[in-house]
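Note that this complex is displayed minus one protein chain, with the remaining chains in position.
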Amino acid sequence: MRREQTLADRITGSAVWRSVVRHGYPDTQRNQALIIASNVFLHIHPVKIKRYATKVTYTFCLGGLSFFMFLVLVMTGVLLMFYYVPSTDLAYQSMQDIEASVTFGQLMRNMHRWSAQGMVIAVFLHMGRVFYTGSYKPPREFNWVIGVLLLVTTFLLSFTGYLLPWDQLSFWAVTVGTAIGGAAPLLGQYVNFLLVGDYQIGQNTLVRWYTLHVIFLPLIAAFLMAVHFWRIRKDGGISGPL
Amino acid sequence: MRREQTLADRITGSAVWRSVVRHGYPDTQRNQALIIASNVFLHIHPVKIKRYATKVTYTFCLGGLSFFMFLVLVMTGVLLMFYYVPSTDLAYQSMQDIEASVTFGQLMRNMHRWSAQGMVIAVFLHMGRVFYTGSYKPPREFNWVIGVLLLVTTFLLSFTGYLLPWDQLSFWAVTVGTAIGGAAPLLGQYVNFLLVGDYQIGQNTLVRWYTLHVIFLPLIAAFLMAVHFWRIRKDGGISGPL
Amino acid sequence: MAELAERQPGQGYTPIDEAKRQRLLELVRGRAMARPTDLAEDEVMVWPSLVVVEAVSAVVFLLGLIVLSVLVNAPLTAHANPNQTPNPSKAPWYFLNLQELLLHMNAGLAGVIIPTIALVGIAAIPYIDRSPLGVGILGTSAKGRKIIAFTTVYTIIVQTVMVVLDEASDRQQFGLGAVLKDAGMPEIVYGQMLPSLIILGAIGVLMAMVQGIFRPTRREMIIALFTGFVVTYVMLTIFGTSFRGEGQELTMPWNLPLEHH
Partner (left out) sequence: MAELAERQPGQGYTPIDEAKRQRLLELVRGRAMARPTDLAEDEVMVWPSLVVVEAVSAVVFLLGLIVLSVLVNAPLTAHANPNQTPNPSKAPWYFLNLQELLLHMNAGLAGVIIPTIALVGIAAIPYIDRSPLGVGILGTSAKGRKIIAFTTVYTIIVQTVMVVLDEASDRQQFGLGAVLKDAGMPEIVYGQMLPSLIILGAIGVLMAMVQGIFRPTRREMIIALFTGFVVTYVMLTIFGTSFRGEGQELTMPWNLPLEHH
């Protein structure tokens, strides 16, 4: 029994298509397994999962939302970088240009700002959810530690971004923030000099914080997230009642 | 039969260690399999492999070297970013500072420059090796296409980095390069304006190319490499005689 | 893929029907990369069950974010000016808890030592509480949830009283610091040891009360401590953002200078 070939059949049957996509339409269990297992981005998931792990009122999607906000921040951040110059002469003017002249510039900036705040909150709440459901218990001990490091990284990402608009708000917030860091016993002045790159907040500070914000800390976050997600899989998915 | 506990035994037997590392010392086949399969970075490999695939005179390590150079470029690049300001007023001075004042600055710059050149060559030679061994044949067709895209991305990464020193060499090389792009039929002037961001090469061009170089193109390269490596695995490892 | 390994061929074959025949043919043609999975009763396929949940929450969240971003602009104040210090100068909101703490004690203690101890303590939780009891249940048990409620109320009261009292005594540790200072003690005594003792005292009283009232397991005691930390973090943040005006004086939120966000 041969059914007639539609255009879609001919496309999905072609050598080019089949060299890219190696599963059929996911309406059978087999193809639903293949679509997950044969895609490098989806394969972070297992092909099947315990039913309770899809319950929104257990996770409140907090971990997923944190990751999603990270993606939104990467995308809006890259777009903003095309117009922002980390120089004390041009930074503030860049911000004004982004708000006034760049198409959708103000929207990009707002989305970046509000997701950054949202990510801090979501990561914190995610930590609370994991704690109160006891999800840090063996074999998940080390993933909890990774999670704490991710919380710290999130704080630092948000804080380093705070300086970039180079307005009064950011300048003095960072003055206060680095003064707190500089109060560390013994190492205080070294920490402060490392963070500020000079004896006062200026060009050196701005380019350092910019680099920390746009590449150094995101790379650390990506590294930690890779381990975090990997271990969720290896520990048998998210926790659930025994 | 219990052998005496050494300090190493006590460390590797502790709850903290065992929450991080889940395999023993890799001197048994089981642990050699586990060390690959339980590490998120090593698990890109299979646990076992055909013997011919370890032969250096077959691959000349070209794919691996390309990837390794990419890693070297990321690391030296991040370090350079801490001192480089993509502003027409400060860029050239940043370069002079990196060469004269920053500890190991000149070495970092040289390593970045020479690996960039090396990566262009290695990627090109890798393409040659894959072609002449017929390694693009089914099921590897699409991975060859990904490879061609990676070659293009490598060229663009190298070319966008070329402008950043803001010296005569880079300024005029980019003038010539964008003139070539601007010669495209129909779309030429749009391509040119998109690349230059202005009617002549200036501040807008510099920050655009900087963003392309430090984040946009690296993200694309990382994305393509993820698919590239994934497909090598899914296609049964590197090619070999039938 | 580990799941796939569990399915062994040769088990319980039924007579070959059409679907199976197709599948076998595909296997022969070399297109089969993963075998179909047999679902247990409490399992679902990730595609579509989980992927749909993820996609829907991503879309809903993204729409919310876009609406928020259209309606509310991110702040941009005047150009940075090192010569004009705003009053008050504030850190970003998520660090205002530390800035609040800073008012009451030595800067190194408030800004570095206490947060470091808190983070290390939190990271160490799984190595202290290893029993699998209560995994997957919000708050572990009915008792656990009662402990959360009790700790929340306790911490809110204690924090508020401490901040207001300390403010009333010119941030001199309820006046005790002033006494020690006048007695010629060094800063380490009244700026570091005394505040540490006060904090440890507040934690100790909490632990003693929880112990006395609830007879908790180790897990439940850690719930009390973690809840105390979270509520403290939130309370101090609220004080720092909404109740600190010029000169970091306690002020009602509606009296705050408007330029701060």
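Each chain carries a letter (A, B and C) given by its place in the written order, and its residues are counted from 1.
Quick note on the criterion: contacts are C-beta pairs under 8 Å (C-beta built on N, C-alpha and C of every residue); 3 or more make two chains touch, one makes a residue touch a chain.
Note that the coordinates shown come from a computational prediction; the quantities given were computed from them, not determined experimentally.
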| item | value |
| --- | --- |
| Selected residue (touches chain absent from view) among B:Phe70, B:Tyr162, B:Trp209 or B:Trp230 | B:Tyr162 |
| Absent-chain contact - pick from B:Val40, B:Cys61 or B:Val78 | B:Cys61 |
| Footprint left on chain B by the chain that the document does not show | 22, 26, 28-30, 32-38, 42, 45-54, 56, 58, 61, 64-65, 68-69, 72, 88, 92, 95-96, 99, 106-107, 109-115, 118, 120, 127-128, 131-138, 140-142, 144-145, 148-149, 152, 155, 158-159, 162, 165-173, 175-177, 179-181, 183-185, 188, 200-201, 239-242 |
| Where the missing chain touches chain A, by residue | 15-16, 19, 234 |
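One rule holds for everything that comes next: only the chains that are shown with their structure count from here on.
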| item | value |
| --- | --- |
| Overall pattern in which the protein chains touch one another (line/ring/star/complete/other) | complete |
| Leader among chain pairs (count of C-beta contacts) | A-C |
| Centroid-based (C-alpha) most distant chain relative to chain A | B |
| Chain occupying the most central position, where position means C-alpha average | A |
| Rounded Å distance, chain A centre to chain B centre (Cα mean) | 21 |
| Whole-Å separation of chain centres (CA-atom averages), chain B against chain C | 36 |
| Residues of chain C whose C-beta touches two or more other chains | 33, 126-127, 130 |
| Of all residues in chain B, the ones touching two or more other chains | 15-16, 19, 234 |
